[in-house]
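Note that one protein chain of the assembly has been removed; the remaining protein chains are unaltered in position.
As written, the chains take the letters A and B, and residue 1 is the first residue of each chain.
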Amino acid sequence: MNTRRLIIKAIAAMALTGVAYSAPAWAQDSFPSKDITFVVQAAAGGASDRTSRAIAAELEKDLGVSVIVENRPGATGTVAFAHVAEQPADGYTIGFGPVEFAIAEHLGYDFDRADYTYLAQVMNSPVVLAVPANSPYNTLADFIEAAKTTEMSVSNSGAASSFAATTFTLAKLTEAKLVGVPFDGGAPAVAAALGGHVNAVTAGAGETASAFADGSLKVLAIFAEEAHPAFPGVPTAKEQGYDLTFGAWGGVYGPAGIPDDVKAILEESIKKAAASQTFLDAITPAGILPVYKTGDEWKAFVDAEAARYAEVLAP
Amino acid sequence: MSALLDGVLAVFEPSVMLCLSVGVVVGMLVGMFPGITATMAVALASGFTMTLEPVQGLAVLLTIYVAANFGDRIPSILINTPGTPASIATTFDGYPMAKNGQAGLALIVSALVSAVGIVASMVLFAGAAVPLAQLALRFGPSEMFAVVVLAMTIMISISSKSITKGLLAGVIGLFIATIGRDPISGDARFTFGIRELNGGLDFIAVIIGLFGIAELLDQLLTHRNHEVKPISALGRWWPNKSEYKRIAKPTAISGLIGLVVGIIPGAGGDIAGLLGWDRAKAASSTKATFGKGNIEGVAAADTASSATLGGSLTTTMALGIPGDSVMAVMIGSMIVWGIQPGPSLFVNEPALVATITAIMVLATFITLAINLVRMPMMVKLLDMPKPYIWATVLVFCIVGTYATTNNLFTVWVMLFFGVVGLILKRCGIPAGPIVLGLILGPLAESNLRRSLLIDGPTGLIDKPISATLIGLAIIAVVAALGSPLLARRKAKRAKATLLLKTVPYRLKATPPFCVNARPLAWTAPLYLAPRVNFPRSAKTSARRSPASASTFWATSR
Partner (left out) sequence: MAELNQLATSSSGTLPLDETIAEPNYSAAPSRRLELVIAVTALALSLLALWLSRNIFLRMGGGGVDPKWWPTLLSVLAAGLSAILVGMSLFSSPMSRGEVEATEQDGWIRMLVALTLSAIYVFAWSTIGYVIPTLVFTAALLFVFGLRSWKGLVIFSTVTTGFIYGLFHYLLKVPL
């Protein structure tokens, strides 16, 4: 492992010197002067990819250079995170940082939150709990009360996701017998609930929205501060007496040590992008909410989330 | 009715036709390029189709989906490298056919049955999507586990020579699939501290290595300079009447399988192709030559995997649950366009359903036409001197694999499995079961454990679908293991009679290692025919791999 790191670092250093020789002197003081790479931790096509491409397109307009989106899927995103951490901290390599930033370290992944510069949070996809249409439960309290006597299976999108954590925390808090059943992605988890194979599902707003609209799923609660526009009339968990918020949030980050002036330019540009109509058009139909936090606010939030997940995921 | 007609006519707008042709070109290219899948192409294309009108955008994306399904068969047949995982089973008979000088025939048959598969599945989509989709919902974890168990029985039939080695290969595949994070608890398994291994080995890299690179390395290892003969000069392009007749049955059987598998979410063209090939083999009267260049095998594999297209479109549009990975991407795009897939779509927007059907069918016919016209050119490529072919295959495989993750680690994985594949090939351990294990392993383990979490141990047998499927699996195993034993006993008797009649020929033509008498029984007509006018190849293959002679016998008449 160490030798591999060393080799990668050596190669990076070589590439860096190459860049230093070839870049003209004035490039130092006017950021950006060349293409920016935006690393996405998931394969093309998913929610992270969609959000990232929308942001990248807006950055491109604002900064006047190409922003190339690079998909580096693998290992819950840690492959991409590590790649970004190893790049020079000049602002030319940035990436999409999902909720795994707060989770990965608790699962034995080689990941350190301190290796990154936090630029801005841009979105949040709140977790919802839903039951099949023919289920007898109509409120979260009904469901939890029933689960205190009979065991209830709750599907989610995967082991150690924020969705699995929701079920786990809810069970711990209320002493209800909830069994989390991890699936390979949000859609199969929702399908299992639609088919009546599980008693309930915790999933993202986007994955449940169409089934909710059709009436084939009843959404019992949203684990967010506020009600969600895609689920009119559905109360938050807090309103029902369970003060819990969970979500698949995401933001933009870079390697640790990006100079303050470059950071300021990027932050400003990302803020504009996150407020743009194109960005909203790309994410809101998928049930994702635009949530903006500055880099420092987001960093504090990530640390708080990590502390919370540490409790949930600790052995 | 007029809404439906409008929906269909919407496709014939010039702008939509333009989008369609873009889709055909992109789809064929990405399909043929090993490594780049339709999913990737559709995902990347969805970036610039977002601003288009829904019908135009659907035309681009759906056409890529269709065209890639045609394109990926071409490298499977010509260079033993599946263009996408859906065409894995095509390599089983397609590549041997190419080696027998029937590349043209294989390509044409493959294109024809792919079209049949897609169109048949689209008819079902247009007519019965909503009730079919409800069927899909009945497949929960225990049902999925039962499907996987049934699919695992294929391992026996794709183990080419030795069942023991084939099963061992299957177990190797299942084991390799456990590398990475555990699907239920998230614990790391066999990652040895390597970060990239946490996500498991990249499936596409492994299949390109095991099929494409291993075959290339084997050719490099065994090629003899003095034998250079053109391939395209030989063989017919179009199937003759008897061949049409032969492919009718496998097409029907595997088409049905493809339709069903397509509807089950999470099971796609790769599994369908393998299952279709297996069932067609079981039903065929020329079983013994499956895997050695049997045209029925190509027809079966390609019909089955193509027929999943309509099936996965069904679950996607009628439930809002993606039927495969391409559809997962497509749902994202459709939501942006304001199309909300779900049962109500069929009630509220029949015109859109008609449009989608029309795009799929039209794209199929256009791609088929291009395929049929351009096939000779494709096969001509194989006439290039070997250095060009080898270099191109190696470069394309490396670049294509890199593109799947943008990480060179994936390329190392591919090269590693190329070498592993070569070693296994030379040890007589087939690659087919390994790949089957890789596909089925994660599905088997995770669905079994999910089912145990939900219902406990009884969940598997007290549900009608899973109980039936597991029963079928048991029957399949008994039949598959039993029949060779039975055949061997029968053949022993046959061999004794044959020996008497064919002594003069046997002395000259049969090798000493032709001990397994079953293939010999197949070649019986060769030996007993009066005034034997052997094609030389029939003789050589009879000498080397006795069973393949009968294919030749059957097709060269």
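Please note the rule applied: contacts are C-beta pairs under 8 Å (C-beta built on N, C-alpha and C of every residue); 3 or more make two chains touch, one makes a residue touch a chain.
Since we're looking at a predicted model, the values are computed, not measured.
Interchain touches from the omitted chain, evaluated on the whole complex, reach A, B.
When the omitted chain is restored, the residue from B:L5, B:V347, B:V419 or B:L481 that touches it is B:V419. The omitted chain makes contact with just one of the residues B:A188, B:I247 or B:I321: B:A188. Only one residue from B:L29, B:L381 or B:V477 touches the chain missing from this view: B:L29. Touching the chain that is not shown, out of B:G127, B:G428 or B:G471: B:G428 (per the contact rule at the top). Of the residues in chain A, those that touch the hidden partner chain are 11, 14-15, 37, 68, 70, 107-108, 315. On the side of chain B, the interface with the absent chain consists of residues 26, 29-30, 33, 36, 40-41, 44, 47, 99-101, 160-162, 164-165, 167-168, 171-172, 174-175, 178, 182, 184-185, 187-190, 217-225, 227-231, 234-235, 385-388, 390-392, 394-396, 398-399, 402-403, 406, 408, 411-412, 415, 419, 425-429, 445, 448-449, 452, 505, 508-509, 511, 513-515, 532-541, 543-546, 556, using the contact rule stated above.
The rule we apply is simple: only the chains that are shown with their structure count from here on.
Averaging C-alpha coordinates per chain places the centre of chain A 35 Å away from that of chain B. Across the complex, chain B meets chain A through its residues 39-40, 42-44, 46-47, 50, 136-142, 181-188, 193-199, 202, 265-266, 319-322, 325, 328-329, 332, 335-336, 338, 340-344, 405-407, 442, 446, 450, 453-454.
Of all the residues in chain A, the ones that touch chain B in their complex are 1, 43-47, 49-50, 53, 70-76, 78-79, 82-83, 107-110, 153, 158-160, 179, 181-185, 187-188, 190-192, 194-198, 206, 210-211, 213-214, 216, 281-282, 285-286.
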